[in-house]
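Can you keep this structure in mind? I'll have questions shortly.
The other protein chains are all here in position, but one chain of the complex has been omitted.
Just so it is clear, A, B and C label the chains in written order, and each chain counts residues from 1 on its own.
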Amino acid sequence: MSLFTKAISLAAAATMAATLMSSASFAEDGTGQQLYPLFTYRTGPYAPSFIPFGAGNIDYLRYINEVEGGVDGVKILVQECETAYTIERGIECYERYKNGYNGALTAAIYPHSSGLDVALTDKARIDKIPIVSPGGGQNIATDGRVFPYQYPLVFDYWSEAQIIVDYIAQQAGGYDKLKGLKIATLYHDSGYGRDTIEPLGILSKKYGFEDIQIPVPHPGEQQQTQWQQIRRAGADWVFLRGWGVMTPVAIKTAARVGFPADRIIGDIWSGSEDDARPAGAAAKGYLAVSVFPPGTDYGILKTLKKDILDKGESDLKDNSKFGTVYYNYGVIEAITFVEALRTGHKKFGNRPLTAAEGQWALENLDIDQKRIAELGAEGLISPLKTSIDNHKGETIAAKIIQWNGQSWDTRTDWIKADASLFADVIKAKAAAYAKEKGIEPRVATN
Amino acid sequence: MSYFLETLVSGLFAGVMYSLVAIGFVLIYKASGVFNFAQGAMLLFSALTVVTLTEKGMPFALAFIVTSFVMVVMAILIEWLVLRPLRNRDPLTLFMATLGLSYVIEGFAQLLMGMDVHMLDLGIPDVAVQVGGIYVSQFDIIASLIALTLVATLAIAFNKTRMGISLRAVAADTLAAQSIGIRLPVIWRIVWSVAGIVALVAGLVWGSRQGVQYSLSLVTLKALPVLIIGGFSSIPGAIAGGLLVGATEALADIYIGPLVNGSVSTWFAYILAVGFLLARPAGLFGDREIERV
Amino acid sequence: MTTLQESALSKPLRQPAFGVGILAVGAGLIAAFAVPVLADDYWLSSIIIPTVIMGLAGIGLNLLMGYTGLVSIGSAAFMSIGAFSTYNLLLRAPFLPLPIVLILAGLIAAIAGVIFGLPSLRIKGFYLGASTLGAQFFFEWLFTNFSWFSNDSQSLTISAPRLQILDYDLQSATGRYYLVIATTALLIALAFAIVKSRVGREWMAIRDMDVAASVIGIRVARRKLLSFGISSFFLGIAGALWAFGYLGTSDAHAFNLDKSFQILFIVIIGGVATIFGNFLGAAFIVLTPILLDRLSLIIDLSFLGDQGALANLQHIIFGTIIIVLLIKEPDGLSSLIKRGVEALRPRARSSG
Partner (left out) sequence: MTGLLELHDVSLSFKGVRALNALSFSVAKGEICALIGPNGAGKSSLLNVINGVYRADAGDIVFDGLRFEAIHAQKAAHLGIGRTFQHNALFRRLTVRENVLAGLSRHGTASFFENIFRLGRDGAERRGFLARAEQTISFLGLPRHTERVVSTLPYGLQKRVDLARALVSGPKLLLLDEPMAGMNQEEKEEMSRVIREANRVFGSTVVLIEHDVGIVLNLASHVVVLDYGRKLADGTPDEVRKNPDVIAAYLGTVH
C-alpha cells in the first residue's frame, strides 16, 4: 500500500470514527420512552451465562412493550452496550447512557458486574444515578443512608451463609445438631469468594460447627489438593463458592476423591445448568442455593412462552435455555426494573422517570405477595420491600435446588435469612466507609 | 506422610496435564521461533469442533479425524496469512501477532459454534482407585498414558522420519537448513499442523475435566512457567518442567498457603521459574547460547 | 547554555525543527487545557482520560522495552503497586499533598521494578519477558490476599479518600482530566529529558548491543536496573491515575494480564522507542472496541446473526486489525504519521 492510499484510508477511518462517536443522530428518536441500557458481555469467559440472562431481560421487556403496551403506557427503549465484562468498557457504557439516549430518559443503570458496581460507586454519587445490582451488589450498600445510589437488591453472601447453615441444620435435625459438624467452604480466591469467611466465623461460634476455609486460585482448573484437604479434614458438608470453570471442576474432583455430590451446596453463582452439566454424571445429586429458581412452571414464564417465544420473538437462539437459572434471573431483574417504574409512576405520573425519580422509586419498592401473584411470579420471587435504611430488601430468602443429571429440581421452599443477625455489623461497616470517605449519612425519614 | 505422598502424586498428575499443553508451544517455538500465545485458542477451537460435531451425531472417531483436518487447514492459513508476511521480524512482534491471532480464533470458534458450555465425555471413568495406599484417579492415569503416547509418537517422528530430521535441522540452524534445500514454509505448515493436533488432544483431555468452554483458552497461563523451567525448545524439558511445576505447586498450596492466608499457586510456579532461570538461564534442557563478538 | 551549545553543534537543519517543536508543545498545552471546554463528560471520562493514562503507561513500558531493549509482560503489576501505594498513602498519611503522594507511589513502584528487574542481569529476551509474568501474578495475589492493602474493605477494592490539590476538588470529570493531563505533561517532559541525556544514550547502546556497551565501559547492570526503576515509576503513576483519575475505585484485577498485554500492544502499535507514539497506540486500544461496538449498533448487521455473533465478530476484527498493523506498519503508527509529514514537506517547500 502506498503512503498516499494509507493516508487516505487513515483519514477515512478517522472521519468514520468521528461520525460514529457522535452518532446519536442515526438512531430513532427516543423522546417519551424510558431507557434501559442493557450492559452485555456476549464475549469472553462469562458469555455463556449472559446469553440466557440477557434474553430473559429482553424477552420480559419486549412482552411489556408489545403485549402490555409499555409500563403504564411508557415504552421501554433497550439499548445494548458491550462491556466484555471489563470495568473500563463498562465505564464507557455508563458514560454513554447515564444522561439518557436521544430523548429517552435513564432512571437506573444495571451494571451486571459486581466489579463495575463498585467502580461506579463514586461516579454515581456525583452523577446521582441509581446503580442496581440484583444478587450481585455490595453488601455494605444495604445501608442506603450512606449509599443513596447503590441498590444491592435481593441477595447477599452473608445471608447466603445463613441460609446454607439453616439448610444443613434442617437436614441434621435442628440447630443443636450442628455442634461438632464440619462445614468446609471452598471459595474462589477473590473478594467475592472471601466475603463469606466473616459471617461463617460468626455462625460457627454461634452454633458450634467447625468452620474450614479452603481457597481455590482463579480460574480453578486444578483442585485435587484442595479436595484432598477436604477429605482429610473429614468435612461433612462443602459450601462451594465457585465462579466460572471452578464449579464443574470442583464437582468432578469431589467425585474422584469420593466426596458425595449431595453434600456439596453451591453458591448462587455455582448453581446454573452450565455449572452442573459439564461435570457429567458426577454432578447428580449436587445441591445449590437458588435466588432465581429455574423452571418454566411459573405464570409469567408461561405467558412469555405464549406471547414471545412461540411467536419467534425471543432473544434466545436456543430455546432449550428457556426457564434456565440465568434466563429466569434475567426475567426477575427486568421485573425489578418495571416494578420500580410503576412505583415511580404512582408518585410522579405515567411518564419516563429521571434518575432522581428512579432513585426514589427504587427506595420505595414494595413487591408483596399480592403483587407477586398479579405478576404471575409466585415461587419465582420472594417479597421485596426497600427503604432508605435498607436498599437490599427486608427479607432475604433463597431455595435449595438439586441437579438430577439433566435439570434442577427444587428441594425446599424459600428459606429466609435472619436479617437481624448481621445488620449491626453491616451498619458499622457502612459507617466506617462513610467516615473514610467523608460522607454525611442521610437521615431516614420513611 | 501418606498425605504428603498423595499430594505429591496428584501434583505430578496435574503436571502431566500442564505438560500436555506445553508440548504444543515447544513444537512451534522450536521450528519457527514463535512463542505462540494462540495455542490456548487453538485448544478451545479444536475441542469445541469435536464436541459440536459429536453433538450433531457424528461418531467420536470421525469427529476427531475431521477436526484434525480442520486444524491442518488452520495451520496452512496461519502460515500463509500471518507467519509468511512476518518472516524475519523480531520474536516480540511475532508474539504480539499470535495474541491478535488468539482473538481471531476465539472469535471464530464462538461465532461458528456458539458460546455454550459443553459436556465432553471421553468414556474414561473418573473414579479413584487405591494404589499402594494412595488414592489415584483412573482418569489421571489414562491422561498420563495419552501424554506419554503423544510424546513417544513425536519423538519417533522427529528422530526417524525425513520430515522430523528436517525440522531438527531448522531448529538447530535455520539458515544452514535453508541452504541445504529445506523449505521453511513447508516445515512451518507441518509443525503448526502437528501443534494443532496436539492442541486437539490437550483440549479434549482438559475439556473432559472442566467442560468445553471459553476458559479452556486460559490453560495457556499454566503452561508458561512449565516452559520457562523446561526451556522453550525442549520436549523432555516440557515434561520435566510440568512435573516439577505440578508437584511443587501442590505442595506449596498445602504447606505454604496456610501461612500466607490463601493459595499461592497462581504465582508460585512463576517465582520458581524465575529462580530456575537465574540458575540456568536457558531452562532445564534448553540450549545455552554462547555469545559471539 | 548547554542547550545552545548542543544545537549549535548539531546540523543546522535541526534548529527550525527545534523551534517548530517548541511551537508544537505550546500549541499542544493550550489545546490540552482547552479540551474540557469542547468535550463533554462522556468524551472526557470514557475516551480522553483513559487514552492519556494508557499512553503514559505505554511510555513507561517503552522506556524499558523500546529504549533499553528489555521485554516485560508484567507492566500492569507496577501500575497496581502505584495505585495501592497511592491509596494507602492518602489514607494513612493524610497530611501529604496529592502530588507528593503520586511521586512517592511512583518511587515505591520503582523499587519493586528494580527488584523484579534483577533477573534481567542474567536473562535476556523472551525468557525475561516470561519471568516478568511472575511480578504480574505475584502482585495480583498480594493485593487480593492481604486485605490490609485495601483497608479491609469487603470487596477488596480501593477508592481514593480524597482527590484534591490545595483545596481544589478534582472529583469531577474536568478536575480529573486536569490532574491526568498535568501529570502526564510533566512526565512526558521527564521522559524526553531522560531519553536525550547520557542515560538515554546508554540505554539505547545496551539495547542495540549489550556486549559492546559493556566493553566500552557502560555500567550495564546499573543502567538496566535504572531502566526498570524508571519504567516502573512511570507505570506506578499511570496506575494511580488509572485507579483514581479514571476508574474511581479499583481492585487488583483491574491490573490483570490483559492490561499488561494492552500496554504491550500500545508500545508495538504506537511505535517502539517513541514517546508520542504511545498515545497513538493508546487511542487505538481504547477506541477500536468502542467504535466496533457503536458500529454494530448503527449499521444493520442483523443478516450476520444475533448480537452474540456480532460481539464475536468485533473480536475477530480487532484481532485482524492488530495482525494487519503488525504486518504493514512494522515501526508503528507513529512512523506512518512521521512519513506522512515528511512526504508533505518537500511539496510545501516547493510551493512556498
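We take it that a contact is a pair of C-beta atoms (placed from the backbone, for glycine too) under 8 Å apart; a residue touches a chain by one contact, two chains touch by 3 or more.
Only a predicted model underlies this, so the values are computations on that prediction, with no experimental measurement involved.
Novice: Which one touches the absent chain: C:Ala24, C:Ala93, C:Leu186 or C:Ala212?
Specialist: Per the contact definition at the top, the residue touching the missing chain is C:Ala212.
Novice: If I consider the whole complex, including the chain that's not displayed, which of C:Ala160, C:Val220 or C:Ala282 touches that chain?
Specialist: C:Val220
Novice: One chain isn't shown here. Among C:Leu91, C:Ile165 or C:Val199, which residue touches it?
Specialist: In the complete complex, the chain left out is touched by residue C:Val199.
Novice: Mind pulling the chain C residues that touch the left-out chain?
Specialist: 1-2, 5-6, 9-11, 190, 193-194, 197-199, 201-202, 204-205, 207-209, 211-220, 226, 273
In the analysis below, only the chains that are shown with their structure count from here on.
Novice: In graph terms, nodes being chains and edges touches, is this line, ring, star, complete or other?
Specialist: Its topology is that of a complete graph.
Novice: Measure off the straight-line distance from the CA centroid of chain A to the CA centroid of chain B, and report it in whole Å.
Specialist: 36
Novice: Nearest whole angstrom, what separates the Cα centre of chain B from the Cα centre of chain C?
Specialist: Roughly 32 Å, centre to centre.
Novice: Check each residue of chain A and list the ones that touch at least two other chains.
Specialist: In chain A, 42-43, 47, 51, 189, 217, 317 touch at least two other chains.
Novice: Please output the residue numbers of chain C that touch at least 2 other chains, ranges allowed.
Specialist: 141, 144-145, 308, 312, 314-315
Novice: Tell me, which parts of chain A touch chain C in their complex?
Specialist: Those residues of chain A that touch chain C are 1, 3, 6-7, 10, 17, 20-21, 23, 26-27, 40, 42-43, 47, 51, 54, 79-82, 84, 86-89, 91-92, 94-96, 99, 114-115, 118-123, 126, 138-140, 189-192, 194-195, 217, 315, 317, 429, 433, 436-438.
Novice: Can you tell me which positions in chain B touch chain A when the two form their complex?
Specialist: So the residues of chain B in touch with chain A come to 3, 6-7, 10-11, 13-14, 17, 107, 110, 114-121, 126-128, 135, 137, 139, 206, 209-215, 218-219, 222, 249-250, 253-254, 257, 262-266.
Novice: Write out the stretch or stretches of chain B touching chain C in their complex.
Specialist: 35, 81-82, 85-86, 89, 91-93, 95-97, 99-104, 106-108, 110-111, 114-115, 221, 224-225, 227-228, 232, 260-262, 264, 266-267, 270-271, 273-274, 277-278, 281-283, 291, 293
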